[in-house]
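For this view, one protein chain was removed and the others were kept in their places.
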Amino acid sequence: MARILTYRDALREALRQAMEEDPTVILMGEDIAGGKGAPGEQDAWGGDMGVTKGLWGQFGDARVIDTPISEASYIGAAVGAATCGLRPVAELMFVDFMGVCFDQLLNQAAKFRYMFGGKAKTPVVIRTQYGAGYRTAAQHSQTLYSMFAHVPGLKVVVPSTAYDAKGLLISAIRDDDPVIFFEHKVLYDEARDDVPEAPYAIPFGEANFVREGDDVTIVALGRMVHFAAKAADVLAKNGVSCELIDPRTISPLDEDSILESVEKTGRLVVVDESYPRCSMAADIAGLVVDKAFHALKAPIRQVTAPHTPVPFAPVLEDAFIPSPAKIEAAVRSVMKGA
Amino acid sequence: MARILTYRDALREALRQAMEEDPTVILMGEDIAGGKGAPGEQDAWGGDMGVTKGLWGQFGDARVIDTPISEASYIGAAVGAATCGLRPVAELMFVDFMGVCFDQLLNQAAKFRYMFGGKAKTPVVIRTQYGAGYRTAAQHSQTLYSMFAHVPGLKVVVPSTAYDAKGLLISAIRDDDPVIFFEHKVLYDEARDDVPEAPYAIPFGEANFVREGDDVTIVALGRMVHFAAKAADVLAKNGVSCELIDPRTISPLDEDSILESVEKTGRLVVVDESYPRCSMAADIAGLVVDKAFHALKAPIRQVTAPHTPVPFAPVLEDAFIPSPAKIEAAVRSVMKGA
Amino acid sequence: MQLNRDVLTESYRKMRTIRAFEEKVHDLFETGALPGFVHLYAGEEASAVGVCAHLDDEDRIVSTHRGHGHCIAKGCDVEGMMLELFGRRSGVCGGKGGSMHIADLSKGMMGANAIVGGGPPLACGAALAAKTLKTGKVAVTFTGDGGSNQGTTLESLNLASVWKLPMLFVFENNGYAESTGSGWSVAGGDILRRAHAFDMPGFQVDGFDFFAVHEIAGEAVERARRGEGPTLIEVKFGRFYGHHEGDAQTYRAKGEVERLRADHDCLKNFRQRVTEAALLTGSELDAIDAEVDRAIESAVAVSRKAADPDPAVDLLTDVYIRY
Partner (left out) sequence: MQLNRDVLTESYRKMRTIRAFEEKVHDLFETGALPGFVHLYAGEEASAVGVCAHLDDEDRIVSTHRGHGHCIAKGCDVEGMMLELFGRRSGVCGGKGGSMHIADLSKGMMGANAIVGGGPPLACGAALAAKTLKTGKVAVTFTGDGGSNQGTTLESLNLASVWKLPMLFVFENNGYAESTGSGWSVAGGDILRRAHAFDMPGFQVDGFDFFAVHEIAGEAVERARRGEGPTLIEVKFGRFYGHHEGDAQTYRAKGEVERLRADHDCLKNFRQRVTEAALLTGSELDAIDAEVDRAIESAVAVSRKAADPDPAVDLLTDVYIRY
């Protein structure tokens, strides 16, 4: 009998179970409990999207820690604490805020192990919200995981379903390396699946074959997996068989699954909500034209956001986001081999 | 009669001439004059690499402005001042420090014009040092321009020669958009050319054909242009004719020149000192497999740094940096079509 | 300092306009007419207006995510603002910015800013430009209590002091950062302490009292214009609505908002002060109220009918000046 959870609830369940199984797991972030130092209800917010709601009640002040608005110092504190026996899960409310705290990830967390000759262990997880579609405009809607994938020493996770969200977050917390965990704000409510109650871990670097097909390989990330599936349905009705791959983690990336699929189909479309330049879409295209060139029958098309900030007006934002229609058009173009 | 200047001196000449021609051009940064508030010599440093040495003496405190160690606030001040009638050129001593001030570029400078409906003008230049080879290890040796190229609203310049350094910096200062100007620390002394004394501007988005060739296109950036030229010399002796392209600016990128060249040669090797994932190397490979697929005779090879931080030990750092030998091997492999 | 009739009427009109604008936005949001995140300034009007009364279009201000009040106080067009909140093409930012990025550089309003702590460095730049170009102009950065803990804000205090910049740091302490109490998040409980730490004059003022804010701000602006450097002003008050629209506000005390509205309304205080002192009559103020309400109504009516941007034309433009 199915147990349908939203992406939000699946994430909360993963946090709760990880905290129950390991007392060194702590959470920190702005208003992740809420009401700190306020006269009214404590745990008033549970995070701005309600992901951590209720955890303060179960685990208390010592393990669900609200912070002042000081991302550099509390993200850095999470990193430092991770080298001292804790497994912090810090929330960066929106990944757009990376600019005020990036040093602690780029130059600290990501480099300790290497700089210190393999002697450091930094099991920290940064949970962060990304993506357009919420009408929050240029500074609250970006898809910035490509920048994190660029950085050696970081692992980067981009779950597309509630099932994956739970299993990947549990893996992230158990992992001994720094992990940046990207949650799409629109999926908190839109993504719902049958999610087993018992804790389970989905290994990093293992892509999910969302659907098998012979004509074209579509690699899509996060929310785009759902858009690609929509496009694939339409295409199937028109006799085009798409193989849809969701890498789930982009660093490490399951290169073999992508290459095997392209060896079979000979065609590739990459769908990525990122800005186009130096993006994951480009990264995957570059991988395939190096390692599977001889199998390619057509150009590799990248379906991404345009090279513009995210606009506010709904009509503009809707045009900014890659759509099933654009994905379908890209697949048709590679089917023509043009 | 030749007028040989180093990359450093060419940059200083560009700054001086830009300041002479436009009183709204100011410089700011840490120790760009030096000796501020100290008992000894003023203008004691002229920047940690001496690029701005002497400009304080000519232009004084009001236009050559030393700062406390507060990158977020002074880079942000440069951005804000640019919207208020100045043309600031701010120095971010090492691009590795982007993590403490990135927000002012990612979410402020890059987005004003779009967010404000085309009404903002932000003519700011951020000069910054990048690259390995100086034995300064993980936090002072990175090549991070790919992250800036990812951001819509920023322009990104990567000069490889003293001649280009002067002409591109003059263009950057005259440009009305935010420009991130990447200076390779090893080139300050290594790169020397005949540099005309009179001010000249090199337009953005126009690649330089360093050498013409028929068999393989090599696209290389910054210091890698010189390494690629070395490799091309060796290959020429072995009958392999390389066309070497230096894009000079990566945002905007001269896509047409790269595509035309590959249409001719059918083969591409991209050389980029960056980390490999989501890099400029991947960006250019992705461009070509989309737009010039049918001309391709072989896989596109990317010669980059490995997916590791920059190591300290000289033997390790030397192995980290892409070498002429690695470039040569990559070209040979694509000549084999394998 | 005795204020003349024009300043009084103009100030009242602006405060009243902010209040009416925000209450209208609140209603519109509830009906689903407005997309996105909206943070209302109602209750805090005396701060924006008391400060901006001393500024002209060449003086610059930098705002926060809670920026509508600062826009109106600085003279932005209310219809253009409402159009922007609706995401219309004729909005003050062409519909591309929205509530969190609303700006009008022609009025010296450098923008709301959805990055907490994003504004103070920019204001340092505006002040540096004024100083370098010797324009005699000043810059003001509005920051919240939560934003006062951001490193970018703190280092800007140091930079402004070291560079002796002509600017004001106005900290709007409304007691909360989202649901977090400022008594907890601001070490020591008040932001004022930070003035001394960074060697600048600092003042605390009752933000429900327009006259108090106006006087302190006036002195600070004069100091800045005289080239005597920055000033820190901590404005203490509370907001009449939630952090953003949709906030259940369970973290606030029972009856807290009602008490604020009843006893700490800057508009009521203003009306009482000026009428008791016979500076303005109740009917003069009522007339302003009516004019303001009509202006807001018409701004909404225009905005409802206005055209959206056209993706084919507007999506890809305005990224760069030269491509």
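In this document, chain identifiers A, B and C correspond to the written order of the chains, with residue numbering beginning at 1 in each.
Assume a contact is a pair of C-beta atoms (placed from the backbone, for glycine too) under 8 Å apart; a residue touches a chain by one contact, two chains touch by 3 or more.
Keep in mind it's a predicted model, so treat the numbers as computed, not measured.
**Student:** What shown chains come into contact with the chain that's not displayed?
**Tutor:** When the entire complex is considered, the left-out chain reaches A, B, C.
**Student:** Considering the whole complex, which of A:S70, A:Q129, A:S146 or A:S274 touches the chain not shown?
**Tutor:** The missing chain is touched by A:S70.
**Student:** Which one, B:I4, B:A62 or B:A313, makes contact with the chain that was left out?
**Tutor:** Looking across B:I4, B:A62 or B:A313, the contact with the absent chain belongs to B:A313.
**Student:** Of the residues in subunit A, which ones touch the absent chain?
**Tutor:** Counting over the whole complex, subunit A touches the hidden chain at residues 24, 26, 62-63, 65, 67-68, 70, 72-86, 88, 103-104, 107-108, 111-121, 152-153, 155, 175-177, 252.
**Student:** Residues on subunit B that touch the omitted chain in the whole complex?
**Tutor:** So the residues of subunit B touching the missing chain come out as 30-31, 34-42, 44-45, 48, 66, 68-73, 96-97, 99-100, 134-140, 306-309, 311-316, 318-320.
**Student:** May I ask you to list the residues on subunit C that touch the chain which is not drawn?
**Tutor:** Contacting residues on subunit C, toward the hidden partner: 149-155, 157-159, 161-162, 184-189, 193-194, 196-200.
The working rule: only the chains that are shown with their structure count from here on.
**Student:** In whole angstrom, how far does the Cα centroid of subunit A sit from the Cα centroid of subunit B?
**Tutor:** Result: the chain centres lie 30 Å from each other.
**Student:** Could you give the separation in Å between the centres of subunit A and subunit C, each centre being the mean of its C-alpha atoms?
**Tutor:** Computed value for the inter-centroid distance: 35 Å.
**Student:** For subunit C, give me the residues that contact two or more of the other chains.
**Tutor:** Residues 93, 95-97, 101, 113-115, 118, 151-152, 319.
**Student:** Taking each residue of subunit A in turn, which ones touch at least two of the other chains?
**Tutor:** In subunit A, 72, 96-97, 99-100, 137-139, 306-309, 311-312 touch at least two other chains.
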